[in-house]
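Heads up, one of the protein chains got dropped from this complex, but the rest are sitting where they should.
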Amino acid sequence: MPISKSETGVPVWQHRTSKANLILWVGWLALVALFVFCWQVMTQDTIWYFVYDAPRQAADITSRMFPPKWGYISELWWPLWDTLNIATLGTLLAIILSVPVAFLAARNTTPSTRFVRPVALFVIVSSRSINALIWGLLLVAVIGPGVFAGIIAIALRSIGFISKLLYEAIEEIDTTQVEAINATGASGLQTLDYGIVPQILPAFAGITVFRWDINIRESTVLGLVGAGGIGLKLQASINVLAWGQVTTIFLVILGTVLVSEWVSAKVRHSLI
Amino acid sequence: MTSSSVASPVAGRPWRKRPFIVNARLRWSLYLGSLLYLVLAISSVSVNWSRVWEGLDRGWRFVEGFLVPDFASRWGDIVIGMQESLTMTLTSTVVGILISVPIGIGAARNIAPAPVYAVCRSIIALSRSFQEIIVAILFVAMFGFGPLAGFLTLSFATIGFLSKLLAEDIEDIDEAQAEAVRATGGGWWQIVNYAIQPQVMPRLIGLSLYRLDINFRESAVIGIVGAGGIGATLNTAIDRYEYDTAGAILIIIILIVMVSEYSSGYVRKWVQ
Partner (left out) sequence: MLRVENLRKRYRTGDEALKNVSFSVPAGEVVGLIGPSGAGKSTLIRCINRLVEPTDGNVFLNDLNVTRLGRNDLKQARRRIGMIFQEYALVERLSVMENVLSGRLGYVSFWQSFTRRFPQADIDKAFALLDRVGLTDHADKRADALSGGQRQRVGIARALEQDPELLLVDEPTASLDPKTSRQIMRLICEICAERNLPAIINIHDVVLAQSFVDRIIGLRAGEVVFDGAPDALTEDVLSRIYGEEDWAVLRRQHDSDESDDAADPKKPVEERLVELV
């Protein structure tokens, strides 16, 4: 209780009780201590000379980055097309794979909460925990570099995202609408088609467009690990320290990301 | 007892479901356009099937490595990588939050003056427009290899993420509450402290925890370009075709993500 009586009997109001205050302070202190400790551990091997030298390095790189090498842009159209395909085809593949996973993971549509649901949830968690770049790294090692590895990497990463949001949407549906369709004597598939799908369709469309937008971003850098797209050019330019080309690539990536963000916002807006 | 009593005034009237896009020409050109794109996109993906076929064997070895992971033989490297990842996750999240809060407040249209708003919004746009991995490349070039570059990358990315969402939250607050504080004669700081802070605090805590999560996942990626962390260890393991070690690292990542997701969900419930 923040209100107590003082010795003279006058009520005293404090923002927090002294105990709450104590806990709060100890908490903050612990956080600061943890931060300092982490900082120490993290920087134990840092070569500070490089850090002091960083402003000069930054100035140096900046001066090499400008002006951008505009002529290089003609070499970027084809990788850009690949990037777009990686994102779009990857998203499509992910949709095909994640719809069943979502229905298996949703509490109200899964055939078995004890066996199937945990497996579906594990698929979702694994896919979500591992970044597209790591998937790319693995897939390039396994099936060789190229656009195909990129598509699979994007798809594997997106399954978790789409399935998770979709199964949450499925769990939130209005069951009376499903019950009503059931009561007409509809079969299981018909109940799905008439009772469940109309309810989740807007969420589903929004989720996939949103994910496509994220995938465009991620597919621009997949080339850094060899999985195709404009990132390959980025990697190549950095390797030869052609900073003018790097700037051009950055600007192209920036433009692409802005356009895809705009498209995705437009589409989502029209769907609601 | 059929419809004799409901003599139909409209027998034979056809009914078809109204299509989502009513304009038939637009609808068909959209269908055709998508089909054309798909054909073009898929045909431009050149897959080296014999390479993929060879890779299946390696893919299977990876699955085996994942199922029977090898924690022991590279345990030292894993520990160093995890240590770097975890420390840079924590420090970058803390620093990121500290910087994001003022920028987020400055980027809220309803409480910040126009010039401040413009500056803060452009900082956010700058931070959001590039993938962590690209930022990491630049920071590694400036500050040298190691977790310090990773820390800077993640802090920078955190600013864009948190400030934007915080600013949006502040813009969405219940104006009446701010009005009430203003009506008591409160100054700008008092409005922020009494009317805005209580409204956005739970969300801010939730978002910070979410960002902690994201930063950990990202810390596993930026190691690929030399910014320290478990990503570097993973990269090396995959390069050496040590799939059982890679599997062990991935399992650790998944576990940590699961634990942090579970506990942050718990904390978020507790905060609200």
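Labels for the chains are A and B, by order of writing; each one numbers its residues from 1.
Going forward, a residue touches a chain if its C-beta (ideal position, glycine included) is under 8 Å from a C-beta of that chain, and two chains touch if they have at least 3 such contacts.
The structure displayed is predicted, hence computed values, not measured ones.
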Sole contact to the chain not displayed, among A:65, A:125, A:180 or A:251: A:180
Omitted-chain contact residue, chosen from A:90, A:195 or A:228: A:195
Absent chain, residues of chain B that touch it: 1-3, 5-18
Chain not shown, touching residues in chain A: 174, 176-177, 179-187, 189-190, 193-195, 198-199, 201-202
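Please note the rule applied: only the chains that are shown with their structure count from here on.
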Separation of chain A from chain B, taking each centre as the mean of its C-alpha atoms, in whole Å: 4
Interface residues, chain B side, partner chain A - complex: 37, 41-42, 44-48, 51-52, 55-56, 58-59, 62, 83-84, 86-88, 90-91, 94, 129-131, 133-134, 137-138, 141-144, 146-148, 151, 217-218, 220-221, 224-225, 231, 234-235, 238-239, 241, 246, 250, 253-254, 257-258, 261
Interfacial residue positions of chain A with respect to chain B in the complex: 31, 34-35, 38-39, 41-43, 45-47, 50-51, 54, 57-58, 61, 81-82, 84-85, 88-89, 125-126, 128-131, 133-134, 137-138, 141-144, 146-148, 151, 217-218, 220-221, 224-225, 234, 238, 250, 253-254, 257-258
